[in-house]
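Moving on, here comes chain A:
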Amino acid sequence: MNEFVGGQVPFDWYLYLSLVLFAIGVAGVLMRRNAIVMFMSVELMLNSVNLILVSYSSYTGKLSGMVFVFFVMVVAAAEVAVGLALLVSIYRNIRSVDIEELKNLKW
Partner candidate 1 sequence: MLTSSLILIPLIGAALGLLAKGNNSKIVALLVALVNLVLTGILISQFNPAGGVQFEQNCSWIPSLGVNYHVGIDGISILMVLLANIAGPLIILSQFNRDIERAHIYNALILFMQAAMIGVFVSLDGFLYYIFWELALIPIFFLMLGWGGPNRQAVTLKFFLYTLAGSLFMLVGFVLLYVNSGGAGFDHSVLVGLQLDETTQRIIFGLLFIAFAIKMPIFPFHSWQPGAYTEAPTQGTMLLSGVMLKMGIYSVFRWILPIVPDAVSYFSTLIIVLSVIGIIYGSWIAIRQKDLKTLFAFASFAHVGLIAAGLFTNNAQGLQGALIQSLVHGINAIGLFYCADIIQNRLGDRLVDGKGGIRLIAPAFATLFIIVLFGTVALPLTNGFVGEFLLLAGIADYSIVLSGVAGLTVILCAVYMLRSYQYVMLGENSRSVSFTFPDLVLSEKITLIIIAALVIFIGVYPDPILKLTEPAVLQLLEQINA
Partner candidate 2 sequence: MKDIVDQSAQFALSTILIPLLPLLGFTINAFFGKHLSKTLSGALATLSVAVSFILSLTIFFAAQNDGFSAFSVEVFEWITAGALRIPMEFYIDQLTVMFMLIITGVGSLIHLYSMGYMHDDEGHNRFFAYLNLFVFFMLLLVMGANYLITFIGWEGVGLCSYLLIGFWYKNQEYNNAAKKAFIMNRIGDLGFLLGMFLIFQNFGSLTFTEVFSKAGNYDLNDGMIVAITLLLFVGATGKSAQLPLFTWLPDAMAGPTPVSALIHAATMVTAGIYLVVRSNILFSLAPDTQHVILIVGLATAIFGAIIGLRQNDIKKVLAYSTVSQLGYMFIALGLGAYSAAFFHVMTHAFFKALLFLGAGSVIHAMSGEQDIRRMGGLWKYIKVTGITFIIGTIAISGIPPLAGFFSKDEILANAFAHSPLIWGLAVGGSMLTAFYMFRLFFLTFCGEFRGTEEQKHHLHESPATITIPLIVLAVLSIIGGFAGVPEVLGGSHWLNRFLAPVFADNEILSHSAHHLDHNLEIMLMCISVAAAVIMITIAYVVYVSKSVRPADDQHQPGGFAKLIANKFYVDELYNAIIVKPVMFLSNALYNFVEVYIIDGFVNLLGKGAVGGSRVLRLAQSGNIGFYFFAITISILVIILINTLS
């Protein structure tokens, strides 16, 4: 338990946390059928990556990691805007956001 000495969370733990978050995100995307939940899972994955970036940035003392996090957040925000709009539009059409129903786009 000497890792807690000085009130510092050990660096490894950040990595483990991100890994767990990412895995949860992947599992969510793979298993859930509700498009909004899947969306959220994707966000979770993105944020787990953000966490890694920030951790490394702090660990190495370089700022480029932080900058990338901002990029990712901007992209995620844009993605949410477009994605949710699409989902709303789909919901209006078929009264559902179940991906099982959304497979007309094939062949």
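Convention: contacts are C-beta pairs under 8 Å (C-beta built on N, C-alpha and C of every residue); 3 or more make two chains touch, one makes a residue touch a chain; residues count from 1.
How these were chosen: all candidates are chains of the complex that A comes from, given by their letters.
Nothing here was measured: the structure is a model prediction, and the numbers come from that model.
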| item | value |
| --- | --- |
| Candidate number, among 1 or 2, whose chain touches chain A in this complex | 2 |
| Chain A residues within the candidate 2 interface of the complex | 26, 29-30, 33, 38, 99-100, 102-107 |
